[in-house]
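Coming up: subunit A.
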Amino acid sequence: MTMSSMSFAAAIIIFCTGFFTLLTGRNLFRMVIGISLMEGALLLFIITVGYVPGGVPPLLPLKGLPVNPLPHAFTLTTIVIGASHIALALAFVVRIHSSYKTLDVEKIRGLRE
Partner candidate 1 sequence: MNGPVVRLISFSLMTLGVFFSLASAIGIVRFPDVYTRLHAGTKALTGGALFILFGAALQCGSWQAAAKILLIAGFFLVTNPIATHAIARACYRHGILPEPAHLDHYGKTLKRRDLK
Partner candidate 2 sequence: MILNLILLGLLIAASIAFWRLMVGPTVPDRIVAAGTLSIILTNTLVVLSLLFRNSVFLDVALVFALLAFVDILIMAKYFEHGELHK
């Protein structure tokens, strides 16, 4: 297997793991952890798309064929924004806990009906 297909496989497996966590988690924290895993897999995928075999980092002066700098610029801000949206999700979790007194999704759903 080449480098890129290994990386794609890892990204897909981690994405599916995060999706599984998001779907089966009954605890709200676990769902946020699933979202975080999915985000990491997505970053790995985007970086792999720009990878060139035998490339060098995109810093001048170049010592060879550089990798594509455009995905790096995209993902760099995504990481910081990802941290802040995870913080927003956790703030919602704390608020939900303070009004429903539970973190279990199914109990919250049962309370509504």
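How were these picked? Simply put, all candidates are chains of the complex that A comes from, given by their letters.
Things to note:
What we mean here is this: a contact is a pair of C-beta atoms (placed from the backbone, for glycine too) under 8 Å apart; a residue touches a chain by one contact, two chains touch by 3 or more; residues count from 1.
Predicted model, so just to flag it, every value in this text is computed and none were measured.
Of the numbered candidates 1 or 2, 2 is the chain that subunit A touches in this complex.
In the complex of the two chains, the subunit A residues touching candidate 2 come out as 56-57, 59, 63.
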